[in-house]
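Every protein chain except one is present and positioned as in the full complex.
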Amino acid sequence: MLATLRDLFLYNPEFRIGAILLGLIAGMAALSLASPYAPLDTFVVAPDLPPSFAHPFGTTSRGQDVFWQLTFAIRNTLTFGIVVAVLSRLLSLAIGLLAGYKGGWVDRVLMAINDTFIAIPLFPILVLFYFVLRDAMSWAALAIIMALLGWAYDARLIRALALSLKTREFTYTGVFSGMTTRELLVREHLPYVMPIVFATTMNNMNWSIGLEVTLSVLGFTDINSPTVGGMIYWANQHTALVAGVWWWIAFPVILVVALFIGLFLLAVSMNEHIDPRSRLRRMGAEGGA
Amino acid sequence: MSPTVAANGETQRPTTETPREPVLRVDDLRAYYRTRHFGVGREVKAVDGVSFEVRDNEIYGLAGESSSGKSTLLKAVAAAMRPPLQVVGGTARLRFLQAKSLHEASSAELAQLRWRKLSYIMQGSMSALNPVRRVRRSFEDFAARHLRETGAAFEAKVVAHLSQLRLDKSVLDAFPHELSGGMRQRVTIALATICRPDLVIADEPTTALDVVVQKDVLDMIRDLQRQSGSSLLLVTHDLGVHAYLTDRLAIMYGGRLVEEAPTEALFGNPQHPYAKHLIASLPRIGEEAPKAALAGGPPNLAEPPAGCRFHPRCPLAMERCRREAPVMTRVAPNHRVACFAVAGSA
Amino acid sequence: MRFRATVLGAIVCASVGFATLPGVAAAQGLFANLPRNETLILENPEGTIKNAGWFNIWAINAGSQSNGLQQAALDTLWYIDPNRGLDGVWQNSLAADKPQYNADFTEMTVKLRPGIYWSDGVEFTAADVVHTVTTQIKHKNMRWSAALALNVDSVEAPDPYSVHFKLKKPNSRFHALFTVRWNAVWIMPKHVFEKVEDPLKFDFNKPVSLGAYVLHSYDSDGRWYIWRLREDWQRTTLARYGTPGPKYLAYVDPGPPDKRVIAQMNHELDVIHDVAPEGMFTLAKQSKSSVAWFKGFPYAHPDPTLPALIFNGQNELFKNRDVRWALALLIDIKAVSMASYRGAATISAIGVPPTGRHPESYHEPLQDWLANFELDTGKRKIKPYDRGIGQQIAEMLRPSMGEQIPSDPKAIAAAFGMGWWKADPQAAAELLEKAGFKKVGANWLTPDGKPFTVRVVVEGEARPVMTRAGSMIVEQWRRAGIDAKVDVAQGTLVTRRAAGDFDTLISWSVETWGGHQDLSFFLDSWHSQFVAPAGTPQPPRNWQRWSHADLDKVIEEIRKVGFDDPRGIELGREYVKIAVREMPTIPLMSYNVFTVMDTTYWTGYPTAADPYTDPVPNWANSRAMFVKLKPKS
Partner (left out) sequence: MRFYATYLAQRLGQFLLVVFIGINLTYLITHLTPIDPVEQSIAAVTSFGNTSPEAIGAMRQSLRELYGLNGAPHEQYLAFWRRIATADFGPSLSAFPTPVSTLIARALPWTIGLLATATLLTWVLGNLLGGLAGYYQNKTSLKVLAIIAMGLHPVPYYIVAFVLLVMFGYLWPLLPIAGGKAMNLGDQLSLAVVLSILKHSILPALSLLLVGLGGWFLGMRSLVSNVVSEDYVVYAELAGVDRRRILGSYVMRNALLPQVTGLALSLGAIFNGAIITEQVFGYPGVGSLLVSGVYAGDYGLVLGVATVSIIGVSTAVLIIDLLYPLLDPRVTRA
């Protein structure tokens, strides 16, 4: 596994760029531990200062240092994405494998529900949830809700894979050697599914973080815990753009875009690594040259 | 199927005495797979110095176990190569081609002669036809240009041609997935032959079919070939098919030819130890003794053995075989072998 | 190849189309076919009106109120101007004179102004007033049904120009129902409404105006309304103030704050209702033609409304006055003023808005009393009032704002307010301990040993300034070791406020006439008789659900003295003193509205220099602007 990662890093530009971007962002998040300011305190520095040596990303109209504020924001945002990803992976794995392996009515029922979740417009539902939970809508709650809504698409992928695995010999031998469904799925199928799970994790993080940013920018989340979206929300509250405090919006946006591109590139390169056809294409492309 | 069948097949065979410029001449052709993944370069010498020719109006067979490089050779002479497969040396000359080798011809020139002069029957006809296109449209796509006919006239021609393959014209309106394997294979054959090309290249055309269907398909192929007068380069690992259909036969091993002769000669009197083994291992009616299996497996073409590629498995292997590679040597008119033990020092 | 070429071609065409289209359509600006220099464009803070075609303002919660309907098209008996007024604060509008009550305030007689006509040519008479009252009493779901039914025993019109009310019980403030402070009971056209069988289902479209403007056109999606000056505007009550300037009024929804700023910079929005302070500063800096209430900082118009931190008086924690006071002393009002208004706030230590004519009647006379006010922290007596804080805020701002900050103390007091409570964590701690709280490590525990948790409910982006004030107070409390959190209620604020579903709340339970010293407008609702039991909805405006015997006495006495009786002011001061001692709400500052006006097309807006009315365009009182505005020549 590590060897593959090293190879990917050495020979796959997408992976390289993505990894570097994420590395930088993770580093930034880690810096939050060294922040001289508490994340929620305002007017700790002079407001509305443009970027300078003292304040590389400038300061907000709330008297916060954009750089240090960002370190907290990106940390929370990242954590959020990871939590949602992990939870929803578990769901889609369980459901996908079960449906794919059991087949029959189990499969039909599960996939019917699955497709329903794919087809339902999520955003209205999320907004509604916000208005139900109000200040109980901490980002933890949001993460759980998103996880509950965000498993469907990948569950389909995993099911498809499980279907193909089902017809392989080791499945039969497994069955004949009297393994329980659980054992079979965990011992025999999981290893084959894992790569796809990793790849989908990236996409899922993109999805969840994207929604989180959007929701909090519209003020539909808990503004007590700083996130990237939350920063943009406050900036809008202070009409930062028309007030000329562009750095308050620009840097969060740049950072979040970097995050998205990083995740996306990782997902792409991993997919390619998993899908032999595209890998062959890559080989061909370079061999032919 | 047994050579005896082949033998009476032979009686109707018109003999071709005066050889003129062959349809296809392959000279010392080398085609390698060159791959580079995660920085590690890899080279598979799938075809490594092969020479032979296909003459007018003959069915030339190419035999060999899987991974002997025969399909690659076919791709090479059909100019059907995509990376990572590439020709690294030698020529494959088509009579009706200006360029001195297929692989130097411009894509325009190739496009010109494809299907009119040179056509191809693909292995695994299951996937050779566009799944979302009706058969009729495939015929239009493939042949209309060359037949220079359209509408009713074209249709009539296609239907006539199909009937030669005992296909009803209703198949024209079918989608590939609606046809049986045999029908689909015949459709591809019809596609490949409708323009009466000088050379048809067929890669395992009947492998996917069951024996009964196989037989009539083979018959149809032969009939078509006879009355169209085009030459056929047929590749299959199934010696039975060769025995039944081909005029001349070459046997390939580890990316090289090891023996070439008129089919009945080769079956009757194989020279090369490998050829001997192949023929010997053919089942014959009423025999008891189990066949002696050949030790070892086919060579890894990434690192082929030095010298004769067969020597690790060869019963007659001698010191020289480990060092030099034997070349094809004439042991009789129309009969060439690449083996020191047989052809002596050539 | 050609395939690809065509595709790329298509893209090019598309993008070219995108690029040129604006040019083509640019011909028509914000408004198509409307003479810009005759049109006054104002923001309607109600935003986009869902059922645009509804003009029956007497039906509850139906259409828009401040889309020009109540400012330009309707009228009623009296107006009280929140500022100085065109010819005094009190305006007899449809009434020819002030209301006449009998001795015990059980009857009210109104003389009406003759020669006033509806826009369809019918004359306005006492019959319209009577119909307005009787109709709403008859249909109990109409906007003022309950209020009228509760008070009016009978109403009749002895002659076309006088109306006589008999009241069910004494009420010296009955006329307030018909006196415009933002709005009032509007008079409905009898000749229209007598023909409809169910006035609740009648949309009154298109409306018949009693005001100087008639509906010209409106957007079926509810984004804009255009009103045209009546040819016979001389036959309306506005005529006596002169000729209305704008021929057209356009009330529009300009979108969120930044869009409003952009719109005015492009001179497509003459009057912005409100923006965030930063928006205000941007306009002040970048838009030469924009003016606000104050020429310089703090710009904003102080509404006669007093945002405060409101305790839930039914929450055990806040039943103790010492706790309320402790939390007040943990607030650094300077920081709150900076955080919320960037300093552009008019602070007030007492429960009366520091605006209009209130300072002269309440704030100034009470300064000495406040300065000497003593508070017993349990360990010692302190004098928490610091009369210099307004001054200090001004000094804080002077470095950055420079000469925009006035130096004359009176001007400073007018702009930034007078004094407030000195932040005093030490005293606060003593008070909390006195109340049985314990500080363990950095955190305060309640008497029963639980963490001292306080949620501050704010409204969110709908009211950015209030939200910021709340966040700042939370921060200060948190630093003092209290587990405080902001709770953004968004649209639910109103409900939760009424239901008492909050610990503390940034809102206002103090609203006044502004132009008149009488406090009954809000104070009457503070009577203990209206405090709903916990869990049941609370009638406006005593959101703190707090009651006090002394205050009840004051309120009951006010009900029996005349509207203009100076005794009313003395009683008002009594209320102030009780509220200071008890601190049921922590008064913060006046609700300063950043109303910005563009002088590109119009001049003569109301400002602190010429405070003839409130420029805030959703107030019905803002109609006074129309006669003072002159086209820029």
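The letters A, B and C name the chains in turn, as written, and every chain counts its residues from 1.
Here is the rule we use: a residue touches a chain if its C-beta (ideal position, glycine included) is under 8 Å from a C-beta of that chain, and two chains touch if they have at least 3 such contacts.
Predicted model only: the values in this text are computed from it and were never measured.
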Which chains here touch the chain that is missing from view?
-> A, B, C
Which listed residue (B:88, B:111, B:160 or B:332) would be found touching the missing chain in the intact complex?
-> B:111
In the full complex, which bits of chain C touch the chain not displayed? Write them out.
-> 2-4, 7-8, 11, 18, 21-22, 24-26, 28-34, 47-48, 50-51, 54, 59-63, 140-141, 143-147, 149-151, 176-177, 179, 181-184, 200-201, 217, 219-221, 223-224, 226, 250, 252-256, 258-259, 262, 266, 490-492, 494-496, 498-499, 501, 511, 521, 524-525, 529-530, 537, 539-540
Residue positions on chain B contacting the omitted chain are 78, 80, 82, 110-112, 114-115, 119-120, 122, 124, 127-133, 137, 141-142, 145, 175, 177-178, 191
What residues on chain A make contact with the chain left out of this view?
-> 112-113, 115-116, 118-125, 127-129, 131-132, 134, 153, 206, 209-211, 213-214, 217-218, 241-242, 253, 256-257, 260-261, 263-265, 268, 277-278, 280-281, 285
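Note that in this section only the chains that are shown with their structure count from here on.
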Chain with the smallest distance from its CA centroid to the overall CA centroid?
-> A
Measuring from the mean C-alpha position of chain A to the mean C-alpha position of chain C, what distance in angstrom results?
-> 45
Would you mind writing out the residues of chain C in touch with chain A in their complex?
-> 256-258, 261-262, 275-276, 278-279, 281-282, 335, 338-339, 342, 455, 460-461, 464, 467-468, 471-472, 475, 478-479, 485-492
Touching chain C in the complex: which residues of chain A?
-> 40-43, 61-62, 131, 134-135, 219, 223-224, 233, 236-245
